[in-house]
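Reviewing the structure listed below.
Rest of the complex left out; these chains stay put.
In order of appearance the chains are A and B, and numbering begins at 1 in each one.
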Amino acid sequence: MTQQATKLVIVTEKLLLKKIVKIIDEAGATGYTVMEAGGKGSRNVRSSGQPSVSDTYSNVKIEVLTANRDVAVKISDEVAERFFEDYSGITYLCDAEVLRAHKF
Amino acid sequence: MTQQATKLVIVTEKLLLKKIVKIIDEAGATGYTVMEAGGKGSRNVRSSGQPSVSDTYSNVKIEVLTANRDVAVKISDEVAERFFEDYSGITYLCDAEVLRAHKF
């Protein structure tokens, strides 16, 4: 009744959003969700040079749901390789189930 | 020590929020969380007729945590049936664990 899917989560600096959306589109994912976020990472490499204060929402959380786990891994790899030397960010995967009747 | 639970996630257009909250309440779920969201879906059926730009937060992400998976599926089915012909949206389920000592 349900279809296994993979949810890729990317939390990173807001100024990278357009570039990451391009990577998501080119990888063949059919959609994504974006939310404003704040927080603190494990490294002090924020491009702005400022400490990240939790109540300034200068990050974004991007979620990509895909039936094909390889697509999620590919996006994750490309985002990490291109940006995470110079910008703060993290990506991880979660399992999800989509009801078969619903398109995504 | 922990109790299995199901998290239902609904991402859809903001103008549906009140109607969806009513469905959640009537299904017997005890609570929900709402966040503003933007993004792009797989179909171009946004009721506004505008393309959804990722930095306009005209969507909402609604999360419902329930100990009873059937409640999550029921809400998901009803939301999809009533709205996803005419509005953009997606629903999916994730596994979660609630520490037994904590009520939800």
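Odds and ends about this structure:
Going forward, a residue touches a chain if its C-beta (ideal position, glycine included) is under 8 Å from a C-beta of that chain, and two chains touch if they have at least 3 such contacts.
The structure displayed is predicted, hence computed values, not measured ones.
Counting every copy of the one repeated chain, the full complex in this structure comes to 3, with 2 of them shown.
Convention: only the chains that are shown with their structure count from here on.
Each chain gets one centre point, the mean of its Cα atoms, and the points for chain A and chain B are 19 Å apart.
Note for the complex: chain B touches chain A at residues 9, 11, 35-43, 54-55, 57, 59, 61, 73, 76-77, 80, 84, 90-95. Of all residues in chain A, those touching chain B in their complex are 2, 5, 7, 17-18, 21, 30-36, 65, 94-99, 101-104.
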